[in-house]
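For reference, the structure I am asking about is given below.
Note that this complex is displayed minus one protein chain, with the remaining chains in position.
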Amino acid sequence: MSYLYFPGCSLKGTGRAYEESLLAVFRALGIPLTELADWNCCGATAYMSIDEHQAFALAARNLALAESQGSPADGAVQLIAPCSACYLVLLKAQQCLAADIALCQEITIALKEEGHCYRGRVRIRHPLDVLVHDVGLSEIARHVRQPLRGLKIACYYGCQIVRPFALFDRPHDPSTMDDLVRILGAEPVSWPLKTHCCGGSLTGTIPEVGWRLNYLLLREAQRRGAHLIVTVCPLCQFNLEAYQDQIRQRYPDLAPMPVLYFTQLIGMAMGLPPRELGLQRLLIPVDGLMAALSKEGAHARA
Amino acid sequence: MRAHEIYPNGGPRIGVYVCHCGLNIAGKVDVHEVVEFAKTLPFVVVAREYKFMCSDPGQEMIREDIREHRLNRVIVASCSPLLHEATFRRVLEQAGQNPFFFQMVNIREHVSWVTEDPREATEKAKALVAAAVRRVIFHEPLQRRRVPVKDHVLVVGGGIAGIHAALTLADAGKHVYLVEREPTIGGHMAMFDKTFPTLDCAACILTPKMSAVAAHPNITLWTYSEVIQVEGFVGNFRVRVRRKPRYVIEELCVGCLQCIDACVYKDARFPDEFNLGLGKRKPIYIPFPQATPRVVLIDPETCIWFKTGKCKRTCLEACERKAIDFEQQERIEEIEVGAIILATGFKTFDARRIPEYGYGKYPNVYTALEVERLVNAAGPTGGEVRLRDGRVPKRVGIIHCVGSRDERFNRYCSRVCCMYSLKLAHLIKERTGAEVYNFYIDMRTPGKGYEEFYDRLLQEGVHFIRGRVAEVTDWAITPEEEGKLIIRVEDTLIGVVRRIPVDMVVLAVGLEPQPDAEEVRRMFNISCSKEGFFLERHPKLAPVSTFTDGIFLAGACQGPKDIPDSVAQAGAAAAEALALIDKGYVELEPNTAYIVEELCSGCKTCISLCPYNAISFDEVRAIAVINEALCKGCGTCVAACPSGAARQHLFEDAQIFQEIEGVLAYV
Partner (left out) sequence: MAAIERRIRYESELDPSFAREIIAFSGSPSLMACIQCGTCSSACPLSLYMDYTPRRIIAMVREGFKQEVLSSRTIWLCASCYACTVECPKQIRITDVMYALKRYAIREGVHPPRFPIPVLARLFYNTVRRRGRLTESWTVLRLYLQTMPLRIPGMSSLGWKLLRRGRFPLRPEGIRDRQGLQRVLRVVERQEVTA
């Protein structure tokens, strides 16, 4: 199956390493990903707060582009959206357009201005869903070169990939990433905050509130014995990673906690070169941790 | 047959009566115009309107007209025939006419209540009256049939409702078959320690009734049994019951329980169903000490002999009465009864369906039913409230409305959980001295003495927090939350979100239909309401009857109910069954199908189609024969017969075509 890929704005900025690792992993698995040409902003939260219909039009333009650029499989073009916010907004737009004929007409007329047309033949996918359900855990297991033994991981799903349009996992207590992590040889810790919100853009707008939310997440991961947190969303990753210094100033009990994209973790287990996975872009590096682990592993083997 | 041929002296003489039904009809339909229109129709001798045709003066008016104008056909245009067809047929009878020379036109439910425009409504009413006039001309005199009634009753389900209904009937001298699926009767009530609002001991009030059932000469009690087939009709049901083997001969076992002591398993080690897995039992067991009948049973899933064929079978030797029988087979019993009472009760909502509450994930989250067993003196902990790790909880949270009042699960209020939550709060506080928190959306305490019970709990210092809990978690934020379960809730009366750490969470699970309610419904040919409980014939006026004559409902199988209401309904169901049987006969509607012998080609098409197995084949004459007692008048065979030999009283071709033409001619 071939997939189109919708990066969204963050994967070209703070989330560059997400894009790099995603592409690297898919390449290594032999699955072609083509970036959607001339994609535009998905119309996320902030836009939705000003004008909902325009936000839907933004989303619909991307879907229309996907239809004209992709080759359908099972009647639909597969479009991968790695950012949780993009994933949710595209899904939401798709469902609202399907449910509301008047809205659909309005958007269709508008898209015509640019010569686009959306017919409802796109399947919006999150890469986690694609990797676990299309590629399959056993296929991924086949590619694992350096099992991440001994590594304890807090899988953080965040809110928007499982709510409210959860299509591939349970909205409460999702488990796909936990299963994936296990295949890579690591151990997912059991923690109750898998889908607890990271505050989204609040870290930027009302920092005290946003930081507190992230502090609670980080602290709980730490208390449950996690060595690192794995995320599926550029905003979650940024929130959890970037403000740790500021958070520590207020809550000194917080130790540095690396925060990775799940694709970086897969790439590491597959033995892909760190640069291809954008590991050098992390603010809290994992080199030390990995070294300690491989030493421990060697020890255990000996 | 032409209409005039029946009445050589003058032909049909029709009276048309249009009812206002207060403003129900007259508020929309121009009744006067309909009457004037009716007067213009052929054979109509009188047409009148009246405010309430079903009232005594209304009925008298019709009777008088029949006598005075020598009417031989009557049409009433009013409400649904479900409500008053019987009333007006009686009017004809009282005036000396055959009651089937009558046709009812529904201009309320079919017209005034559902048509927006008054003009359209009036026109529609006129068209329907025109149709009825053409139809009724072709009506024929019919006789109701009388069928004798069997004076035995079947009660299905031996919870408090079934027990009460069975005892009432048995005391009245009727023979009752009480069929219970589980090895013992008692239902849910047998699991409770105390009952709200009076806190009387459940066992003290239930066990005497259970023993009375076992001892009553008029009751045949079949436990561990299920109804598998129901045939026949009101007054004459034929029922097949499967009796599962318990591998112990009921007639011989005296309940000494020697065998249980003797079993090769020294310790009880299998989860015990009656205690919801909180206790353990052996492969040979009795559900609880007061089980009725007091007869042990062997569970083949756990018994070594059944699993491997190798066991010393010490149980067998221990039994002095030689009651244990490893060869026992299931038995099918066939009975004939005149009436049936369904009292199959409810099941509780599966708390796993709300993962936020952590049932099945956190060991200290319990369902209310489990806690009923914990506080029960005869339960697995002897009535002490202890957590799975043996600790006594110091803080307990009871979450109301679990699975109830929720669009995602059950929309309805389960009616009893507020009250049983109060009961459990009281018992837990009494036994442990714990701080108890109730989390409720609304307190529903509308029964006799219920609000007073709520008041008592308030005075006892139980906390009541108005808010539906979003989540139970082990995620501690503050030191006092460490190691606890934390309940996150908005205290809506104060307007803040609170996190309340507790040691034990009790989920007040709602009441749901039994999982097999749909199959049972089909077997007994009754209906279910949207949520899956058995449907009563009328929510106010026929709350224990069903749409199938002779089948009645009692207890929580009809909808969530507490014990007082279940017992009251069981009494009502017993009285209805008694009224039916004591009369000695039932009258069957004559709207049955019949075969015109000369036309029947013997193709047998109808035989397999009849849903009531009312048609058989006469091999000698090579024609189909309909048993009128079994025919329910569904009309399937009439529509299917390729030769036009199957016909139906009150639905003759002539009648139907005239009715259609009547509408078409007017429109």
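Which chain is which? They are A and B, in the order written, and residues in each are numbered from 1.
The rule is simple: contacts are C-beta pairs under 8 Å (C-beta built on N, C-alpha and C of every residue); 3 or more make two chains touch, one makes a residue touch a chain.
The model shown is predicted, which means the values in this text are computed figures rather than measured ones.
Touch, as defined at the top, links the missing chain to these shown chains in the whole complex: A, B.
Contact with the chain not shown here comes from a single listed residue; of A:P72, A:P147 or A:P171, that residue is A:P171. Within the full complex, the residue among A:S21, A:Q78, A:Q94 or A:Q160 touching the omitted chain is A:Q160.
Per the touch definition above, the residue from B:E471, B:E536 or B:D562 contacting the chain not shown is B:E471.
Hidden from this view is one chain, which touches subunit B at 356, 401, 405-408, 441-442, 466-471, 488-492, 495-497.
The chain not shown here touches subunit A at positions 9-10, 12-17, 38-41, 43-54, 57-58, 61, 96, 100, 106-107, 109-111, 113-116, 159-160, 163-164, 171, 195-197, 199-202, 204-207, 209, 213, 242-243, 245-246, 280-283.
FYI, only the chains that are shown with their structure count from here on.
In whole angstrom, the spacing between the mean C-alpha positions of subunit A and subunit B is 51. On the side of subunit A, the complex with subunit B involves touching residues 170, 172-173, 191-193, 216, 220. Against subunit A, in their complex, subunit B makes its touches with residues 355-356, 361, 473-475, 477.
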